[in-house]
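The structure under discussion appears below in the form of structure tokens.
Every protein chain of the complex appears in place save one, which is left out.
Take a look at chain A:
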Amino acid sequence: MAKSIDVSDLNIYYGDFLAVEGVNMTIRAKAVTAFIGPSGCGKSTFLRTLNRMHEVIPGARVEGKVMVSGQSLYDPAIDPVAVRRQIGMVFQRPNPFPTMSIYDNVIAGSKLNAKKMKRSEADAIVEKSLRGANLWNEVKDRLDKPGMSLSGGQQQRLCIARAIAVEPEVLLMDEPCSALDPISTSAIEDLIHELKSEYTIVIVTHNMQQAARVSDETGFFNLKAAGQPGHLVEFNPTTKMFTNPDEPSTEAYISGRFG
């Protein structure tokens, strides 16, 4: 059920400030797409426009088209809440709900929407999601403990479990490993590999090795100059990107000769 995303001529604004300019790309279904680039070049901003989280910030708006399986995301008839149910998101910092147990955090998507479900059904979803996020064995004996009692890496995997529990078709990850140690990072990268078979995954990362390890396709964002809007420099299969990129600036960034 995974979906592909077509983006054409997308301009992203914060109020009057043009943050990202003229993005065109096609994100393939059931593949991992990584965005790399320097800080402040609009990777995360662009990611947030893919499930209409961008407009949560007051004054933020978008021009252009984002098409998900034939539907325009920014059509006035589209309900942003429905979009977010289809396109889940994992954030940079782990953010489990502090008032809820591990169990409740996982089924938060259904529970907060007051969806009626049988206990056995909920149990099944919790187990499936936690197994999917590689967390089940670590927490199966303490599901009723608060979600905040876990370590940082476990909290991040809990957030991934929470995101996949609502069975979205696309999973957006905004630097999911930047606050984690190498072991947790590797656990999450393994997880991304497994999830690829069922979900379309888009990941923003500062770690180029990570982009090379996990992604099938890579987009490189950059600023033309300080104060100028960010733009997509190059979008290619990861292997090509890291061996023989089209643009010289991509090669400069990847090989560390940037700026």
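Assume a residue touches a chain if its C-beta (ideal position, glycine included) is under 8 Å from a C-beta of that chain, and two chains touch if they have at least 3 such contacts; residues count from 1.
The criterion applied here is as follows: contacts and distances are computed from a predicted model.
Participant: The hidden chain: which UniProt name fits, "Phosphate transport system permease protein PstA", "4Fe-4S dicluster domain-containing protein", "Acyl carrier protein" or "Lysine exporter LysO family protein"?
Facilitator: From the choices "Phosphate transport system permease protein PstA", "4Fe-4S dicluster domain-containing protein", "Acyl carrier protein" or "Lysine exporter LysO family protein", the unshown chain carries the UniProt name "Phosphate transport system permease protein PstA".
Participant: I'm checking contacts with the chain that's been left out. Which of A:Lys3, A:Lys43, A:Arg162 or A:Lys196 qualifies?
Facilitator: A:Arg162
Participant: Using the document's contact rule, name the residues of chain A that touch the chain not shown here.
Facilitator: 51, 53, 56, 58, 81-86, 88-89, 91, 93, 95-99, 108-109, 112-114, 145-146, 148-149, 159, 162-163, 166
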